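Only a single protein chain was left out; the remaining protein chains are all shown in position.
Our next item is chain A:
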Amino acid sequence: MKQTVFILLGLAVLALLAAAPYLLSDYGTALLLGMTGYITLATAWAMFSGPTRYVSLATVAFFGIGAYTVAVLSEVLPYPLVLLVAALIGLTVAIIVGLSTLRLAGVYFVIFTFGLAELVRQTVTWWEVNVTETLGRYIFLPFEGRHIYWQLLALLVVTLLISWWIGRSRYGLALKAIGDDETVAEHAGINVPGLKLALFAISATIITLVGAIQAPRWTYIEPSIVFNPTVSFLTLIMALLGGPSKLWGPMVGAIPLFLLFEWLSANFPDHFSILLGALFIMIVFFMPKGILAKLEDLRAGGAS
């Protein structure tokens, strides 16, 4: 009974969100689009980094791969195929990165992901300058803001469903065990490297798709635009603020922070990254497990 109510409520919210572009101005839709993009990124990031506690700093590497694939192929292939190719490229890169780093200690993974975006950016730039001789590309796809928004919304729903399903399945428990103590998990018969790799691959593929779907917004694309490290940073802050180990955590962090970032970048464009960095340090200091866990602590503290 209770579950049915929740499902109906969820569907109603979803219907309202889907209808939002007809109710809002163009600016409102654009805002909602950007927000949905970041919620999806943060949720996908937390899907891997939350339970395993491996901090991935490579969000924008995959995001950029997705966006750039669309820029290169949008004239050549039909759109759904372009998305598929983008997802496959993201998946392949994720598997290569995962295979070479995930069987080692977490710090190797962090180091590898830290420079990955810069590596991909420089390599793509080099390829475009020397091989294809076209640095900077135009995307002409007949999409308006709301079309992109609907695709992102659908991707977000799928991401949340995957995240929810993983959390409830045996794999979710296994993942929590890995986050708590990897050695113990291994001895309990969990295929630790395989599970981590699978999760990282899923998370990276979703992030690649977010980049691919959002690409038509820019019209003009250059490696330095789509491989902007701020994207990785924002995703990380949002997921951490809300709490990466909870299903709704990334969303709870992403909504207020996205609005704050919009306001900051409009009013303090030059000091944006200073404020962002300072805010992030505060979050790590005062809410290391996120808002949701903090609230739970407070409630538990009040009850006892």
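Here is the rule we go by: contacts are C-beta pairs under 8 Å (C-beta built on N, C-alpha and C of every residue); 3 or more make two chains touch, one makes a residue touch a chain; residues count from 1.
Definition applied: contacts and distances are computed from a predicted model.
Only one of "Amino acid/amide ABC transporter membrane protein 1, HAAT family", "Phosphonate C-P lyase system protein PhnL", "DsbE family thiol:disulfide interchange protein" or "Phosphopantetheine-binding protein" fits the UniProt record of the hidden chain, and that name is "Amino acid/amide ABC transporter membrane protein 1, HAAT family". For the chain missing from the display, the contacting residue among A:20, A:33, A:57 or A:202 is A:57, taking the whole complex into account.
Only one residue in the set A:110, A:255 or A:293 touches the chain that does not appear here, and it is A:110. The chain that is not drawn here is touched, among residues A:132, A:191 or A:273, by A:273. Listed here are the chain A residues that touch the chain not shown: 53, 55, 57, 100-101, 104, 106-108, 110-112, 114-115, 118-119, 122-123, 125-126, 129-130, 229, 233, 236, 240, 270-281, 284-285, 288.
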